[in-house]
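To start, the structure itself, in structure tokens.
One protein chain omitted, others in place.
As written, the chains take the letters A and B, and residue 1 is the first residue of each chain.
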Amino acid sequence: MPELVLLNNLWILVAALLVFSMTVAVGLLEVGELGTSVYRSLLKTLLMSGLAVVVMAIVGFNLGFAPTWDGLIGNPVYAQGFFLGGFSSNYAGTFGTEWWSMGPSYFNTGLYPGTYFLFETAFASVTLALVGVVVLRKVKLTSFAVYSVAYFLFIWTIPAAWIWNPTGWLAKLGMVDFAGGLVVHGAAGAAGLGILVQIWREERARGLRASPPIPPRPKPGWLVLSILLLWLGWFGFNPGSVLQFNSEVVVVVLTTFIAAATGMVSFLSVQFFRHRKFADLTSGVNGTLMGLIVITPLAGFVSPASALILGAVCGPLFAFAEGRFVRLKWISDPVGLLPGHLVGGLFGVLMIPFFAQTIFATGSGYPGLPNGLFFGGGAAAVHQLGIEALGIVAVLAFVFTVSFLVMAVIAKLSDGITTTQISAARLERYANEGNDSYAMTAPSISNVSPPGR
Amino acid sequence: MPELVLLNNLWILVAALLVFSMTVAVGLLEVGELGTSVYRSLLKTLLMSGLAVVVMAIVGFNLGFAPTWDGLIGNPVYAQGFFLGGFSSNYAGTFGTEWWSMGPSYFNTGLYPGTYFLFETAFASVTLALVGVVVLRKVKLTSFAVYSVAYFLFIWTIPAAWIWNPTGWLAKLGMVDFAGGLVVHGAAGAAGLGILVQIWREERARGLRASPPIPPRPKPGWLVLSILLLWLGWFGFNPGSVLQFNSEVVVVVLTTFIAAATGMVSFLSVQFFRHRKFADLTSGVNGTLMGLIVITPLAGFVSPASALILGAVCGPLFAFAEGRFVRLKWISDPVGLLPGHLVGGLFGVLMIPFFAQTIFATGSGYPGLPNGLFFGGGAAAVHQLGIEALGIVAVLAFVFTVSFLVMAVIAKLSDGITTTQISAARLERYANEGNDSYAMTAPSISNVSPPGR
Partner (left out) sequence: MPELVLLNNLWILVAALLVFSMTVAVGLLEVGELGTSVYRSLLKTLLMSGLAVVVMAIVGFNLGFAPTWDGLIGNPVYAQGFFLGGFSSNYAGTFGTEWWSMGPSYFNTGLYPGTYFLFETAFASVTLALVGVVVLRKVKLTSFAVYSVAYFLFIWTIPAAWIWNPTGWLAKLGMVDFAGGLVVHGAAGAAGLGILVQIWREERARGLRASPPIPPRPKPGWLVLSILLLWLGWFGFNPGSVLQFNSEVVVVVLTTFIAAATGMVSFLSVQFFRHRKFADLTSGVNGTLMGLIVITPLAGFVSPASALILGAVCGPLFAFAEGRFVRLKWISDPVGLLPGHLVGGLFGVLMIPFFAQTIFATGSGYPGLPNGLFFGGGAAAVHQLGIEALGIVAVLAFVFTVSFLVMAVIAKLSDGITTTQISAARLERYANEGNDSYAMTAPSISNVSPPGR
């Protein structure tokens, strides 16, 4: 029915637009948590939005979403997606018909290639924005721009081809990841970790004993604006992942909003009991984000009441994870990519075999997903758990390795990816005086020793 | 027809999202008018957004919108709304069918429970945000968080059950309030007044002779962003209150935008003639808000030309109301809850029996509303005026009383709701020196006398 096809396309375009705004929102999140010293985060995220559109339009979309070669990677020159149809004068066959995987043989939602392109490109962009929260002032913008192109070519697209492309090898095994607990959040964590390793290699070579932390300097206005944009963005992110408009979209709105709200209340409560006073805005923001992250991979598979439970777990989970990662002195992750997105995303994926209910998954386009263990899934749920774990291992290993290698190559070609070329003598001075303006923002600078001693 | 049902749900979800963003926008409004000293407004409004979703999802939505007990309050355990359907495996009957009052017997718009829930929850949240503009730095955030839970349980929901629930006692009498001149704006004013009484009881007990005012310190960027978000939000607030998508929605967009624009121009003109120079951004914002508030209760009942007239009245009306409330020295209401939302909301409700035209109200779902006095309504319009007045009295009395009592109980249990525990000696010092940082932001501090003298 043409009206339903048009309605689906309108809905997914609007959802894509909301997701598109999340990339810049992550830049505002960095500024909101760390202050004006990271203003270049804003150029970084704007540039990412642009590179995502350009690279995905030329060939990236095909690499992720065209029919795959052996389930491993999409056909880069698939006609409908290569340069988004180029100058094709076959309008009806190129622009006026659905993308192959949106046809009756697969998801059957009637989305046009351009609609699906914009939605997935917005996802690719915001995933890189999450990765990028670890580069801050440390990594050269040129290095990160080159990395971004590689990221949109194969670091983001290949896991998408494995899981979200219906011909991907993990998808064929039965792996599900509704809106990207692994493809987005987990993978962002792994990619960020790959970059952090390269940063640390360079910092250690300069004689640092710990990665100089960047202290929180909240700018409440930008912080609340970023969480508002992210929350609104998630309205496109999760409900849009149904890839059509039906009654399940409404349920996904509920699971998403309830997990966000419960995550916020849960983490604020944890902070209240830990510190005996009302927490700050940053805690409210982090709790909300944790709720949104955890629900992402299963928002389309669970009931609103399950979302309430999953949100309630987020407070203790984030508090615990943050406490663990902060001990790793070679990592500077002030915005919380690892305790938030990596831990939260993987936790959510692993909850699928516990909380899923087939009746909800059916409306999301996954009628084959078995009930979870809490809903009588039994052996089928355990089998599902194994598949999800396999997918996690495969994707994390791939993304971490490639992300690190790409940055290592860039470092080799351009004399390192980090900007602060601090001399040994200057480091000595830092350690003695401690009143340099950089040192002022990096209290642990006394961990520094000159190289070679 | 399923396409129309889906279209209605999509439209109301989008409208709900726009309204949802208004809660944080009110926090930005506070910062925009009063400066960084009220940065905690941002945590306050973020928290409210979260508490609204949690409390309304568990039981609040039912209390307002489930079939009522004797027209007084909704059935809290109505299955579709209790925990939003819980873990129900009856998908079709719970999530895939319309909410009872959206069925053919009542509004006949086909909205799913989740759609209607999100829309009304966003309304509840922003209403509390309006109430909350009076707490500022004065009230403890813990006290206000507890109040918020009570607010979403019965202070907001019971008037909604009376007027917007088709089985409510006022609705059955024929009371109408299109998008909340009374349920939102008037009630917010009454609830805020209840809190102000408790604040004043505590301030007076500390020997203050006037409630320390918080001076305006505009932050133009945040101020303009807040009015933009509020204006966009009202696009969901009023047109969304048609609860479906039809040609009347377009008319409501017009009445809303025209009243906003005319209100702005009207108040800026008043200020120009009073001060012989062009007013500031705050006046532009306040005029816009007054236009939006006044049109809210009748946006779906009047013509665009009537909206122009109603907007033009807003400038003088707000100027007059502001002049009256500023004389009440025991009240500190720097953002204008009382002259704006209370006066504007009630004024709009009372204009229904004058400006309404049945042909517009029919498209909004109220075919029984008689023409207003200006359109030949005669006796029926006078009767309608009586009903509206009765509704106003009942709701204001209920909300003011309960709001005050809830805060009084919280104060009793937690040693007061206000934060500034200023000793008599310190107050004396303020009066003498006047150079304390708090005093600097509160020029009328010389109104202070130690208690007991």
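Please note the rule applied: a residue touches a chain if its C-beta (ideal position, glycine included) is under 8 Å from a C-beta of that chain, and two chains touch if they have at least 3 such contacts.
What you see is a predicted model; the values in this text were computed from it and never measured.
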**OP:** For the chain that's not shown, point to the residue among A:F65, A:Y78 or A:Y112 touching it.
**Re:** A:Y112
**OP:** Can you work out which residue in B:A261, B:L338 or B:M351 touches the chain that's missing from view?
**Re:** B:A261
Original post:
In the full complex, which residues of chain B touch the absent chain?
Top reply: 1, 3-4, 7, 10-11, 14, 220-221, 223-225, 227-228, 231-232, 235, 239, 245-251, 253-254, 257-258, 260-262, 264-265, 268, 278, 280-281, 284-285, 288, 303-306, 308, 357, 359-360, 363, 375
Subject >> Contacts of chain A with the absent chain, listed as residue ranges >> reply: 2-3, 6-7, 9-10, 13-14, 17, 20-21, 24, 27-28, 31, 36, 39-40, 42-43, 45-47, 49-54, 57-58, 83-89, 91, 95-96, 112, 114-115, 117-118, 140-142, 145, 219, 221-222, 225
